[in-house]
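Worksheet for the structure shown next.
Removed: one protein chain of the complex. Kept in place: all other protein chains.
Chain nomenclature is as follows: A and B, assigned in order of appearance, with residue numbering initiated at 1 for each chain independently.
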Amino acid sequence: MTATVHVPGGSMPAAPVEPRKRRASKVPYLLLLPGVAWLLVFFVAPMIFLASQSLQTGSIEQGYALTWHIGTYGDALSAFHSQLFRSFGYAATATVLGLLVGYPLAYTIAFKAGRWKNVLLVLVIAPFFTSFLIRTLAWQTILSSDGPVVGFFRATHLMDLLRSLHLVAGNDLLSTPFAVVMGLTYNFLPFMVLPLYASLERIDIRLLEAGGDLYARPFTAFRKVTWPLSLPGVVAGTLLTFIPAAGDYINSKLLGNTSTTMIGQVIDGQFLRVLDYPTAAALSFTLMLAILVIVAVYVRRAGTEELV
Amino acid sequence: MATATEPTRVTGTRPASPARRRRNPWTWLREHVVAIVAVLAFVYLLLPNVVVIIFSFNKPNGRFNYTWSHFSTDAWTNVCGAPGMCESLALSLRIGVLATIGATVLGTLMAFALGRHRFRGRPQTNLLIFMPMATPEVVMGSSLLTLFLNLKIPLGTTAILIAHVMFCVSFVVVTVKARIAGLDPRLEQAAADLYANEFQAFWRVTFPLVAPGIAAGALLAFSLSFDDYIITNFNATTSSVTFPMYVWGAAQRGTPVQINVIGTLMFLLALAAVVTGQLVSSRRAGRA
Partner (left out) sequence: MAETASTGGDLHLQSLTKQFGSFVAVDDLSLTIPQGSFFALLGPSGCGKTTTLRMVAGLEEPTAGRILIGADDITDTKPYRRPVNTVFQNYALFPHLDIFENVAFGLRRRGSKNVKQQVDDVLELIELGHLARRKPTQLSGGQQQRVALARAIVNHPSVLLLDEPLGALDLKLRRQMQLELKRIQTEVGLTFVHVTHDQEEAMTMADTIAVMNNGRIEQLGDPASLYENPVTTFVANFLGQSNLVRARVTSRSGEHLTVDVQGTTFTMPRARCTSESDDIWMGVRPEKIQVNATAAGANTILGTVTDTSYIGVSTQYLVQLGFGQELTVVRQNDGAPILRPGQEVYLSWEPAHTFGLDARQDAKAGVEREEGELVPAGDAS
């Protein structure tokens, strides 16, 4: 993301140093100071406190002491590993679905929308204008058991298909894994579409035409030209979907049932209702580390460092 | 507009008989699958908003506004009729505005540092800014709670505000930095060439050109702050109920129709603002 500064090859003998008074400037540091301080105090420090909390023992009445009790992690994981894996499973599914839905959408806006481009972009972000809790509640109405959507699913045997995939249990859509994944996909779809659109829009249309000339089949042209050029958008979009989806619990709470509980819900409950801070902190920290590892591996494999 | 480019491209690369293609529905489907998915995606995206609007005119039978009963404008004529809702809305607006100001100021300063200067510690700074975006809300919320509990800082409005500024600032940095990166450095040089000192060049040229990015970052910050539930919930008290918290509570106890009225109003207001902005800018571009 930083502009490459042209540096002549190292083979040359060291050049006489430019007498450019580089004014070892304090300006950038002054500009950064308030923001960086804010993030250090209210983002980094809390993480340290969180890590510390996860290694403490005690109770809320008697207070906690740092005892380096690693065992909390083991206990927490053995109690809640299924919620953790479920969270990643749901998040990954929602990410893939989001890509499948979002890519054609972004592609259409970028290349086929002509002068309607801006209107369609507004329509993509328009859902944001209404509080997402309200919209998630609207899904309860849409998916309710006597509604047209459920009727359609029953009539077309889509319901049977979902049942065979264990995405629904009975003859309803609400309070099922299907509803949760659908809700996650829905909620983070704009986060998928906007980066995709940004990277597609940057593609020179002449490249696509050249691709069309070189590869007779449009799909080959897509695979060889469009897709590789849109990869930065794909990486950004999938990360912006996966990360918040993995920690989300609004959808699983409002659209799911007790067997769709996600890890966020557990953390929330342990912190705010059970008041077992070490376990909650251990789970929170585990979630954080797991996501960092996944993101790091993913970004390395995708070969894109341009995230910020 | 889609049809204007598509057929020429297809016939240009693949000399198939257009007549045959038109007749076969499968071929038609295959060629338009992208557009069809796009249309369905729009339905998917916008359906809940439509439902929210429709159900703002519902008169539900029970406490929950989930099934259609009959048409009524009661909720519209008595928006603050749901106890506590308008108070929570006011609190959310207040926190939203303050958090936006804070995050926009801090984020813009950082964006200028990163977009305009080379300095030691740059990659570390970028990482620090990236991290909050790569951290799930539940982790940020719970870690802040741990900090506040350990330092005995009282929870409530101030704690929420601190949290909101923290998670909004990165988004502002990214938005503004992109705008700065797209700026032609020659414009500032031209300003310097035309007798503008560093301050004037910034104020007369750089700032006006970056301003749309700052505005976009601020809007993003406001909507993130206004809409946040998870982080807020960790740091709130019973006397600092924001609008999303109110909605969450209502989802357990019973949803007043007024929630849908607010949802509809937010949607229409924002849409009106965007459309006006578009019209103004396109009018300006098309004039003279």
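Methods note: a residue touches a chain if its C-beta (ideal position, glycine included) is under 8 Å from a C-beta of that chain, and two chains touch if they have at least 3 such contacts.
Fair warning: this is a prediction, and the values are worked out from it, not measured in the lab.
A.B. asks: Sort through B:Ala192, B:Ala215 or B:Leu271 and give me the one touching the missing partner chain.
C.D. replies: In the full complex, the listed residue that touches the missing chain is B:Ala192.
A.B. asks: For the full complex, which residue in B:Leu98, B:Leu149, B:Leu209 or B:Leu265 touches the chain that was left out?
C.D. replies: B:Leu209
A.B. asks: Spell out the interface residues on chain B facing the chain that's missing from view.
C.D. replies: 184, 186-187, 189-197, 200-201, 204-205, 208-209, 285, 288
The criterion applied here is as follows: only the chains that are shown with their structure count from here on.
A.B. asks: Taking each chain's centre as the mean position of its Cα atoms, how many Å separate chain A from chain B?
C.D. replies: It comes to 15 Å between the two C-alpha centres.
A.B. asks: Could you please specify the touching residues of chain B with respect to chain A in the complex?
C.D. replies: The touching residues are 1-2, 4-6, 9-10, 12-14, 33-35, 37-38, 40-42, 44-49, 51-52, 55, 66-67, 105-107, 109-110, 112-114, 116-119, 122, 125-126, 128-140, 142-147, 149-150, 162-163, 165-166, 169-170, 173-174, 177, 181, 223, 226-227, 229-230, 233-234, 243-244, 247-248, 251, 255, 259-260, 262-264, 266-267, 269-271, 274-275, 278.
A.B. asks: If we count contacts the way the header does, which residues on chain A are in touch with chain B in the complex?
C.D. replies: 1-3, 5, 25, 27-29, 31-32, 34-36, 38-40, 42-47, 49-50, 53, 100-102, 104-105, 107-109, 112-116, 118, 120, 122-124, 126-142, 144, 146, 186, 189-190, 209, 212-213, 216-218, 239-240, 243-244, 246-250, 254, 263-264, 267-268, 271-272, 277, 280-281, 284-285, 287-288, 291-292, 295, 307-308
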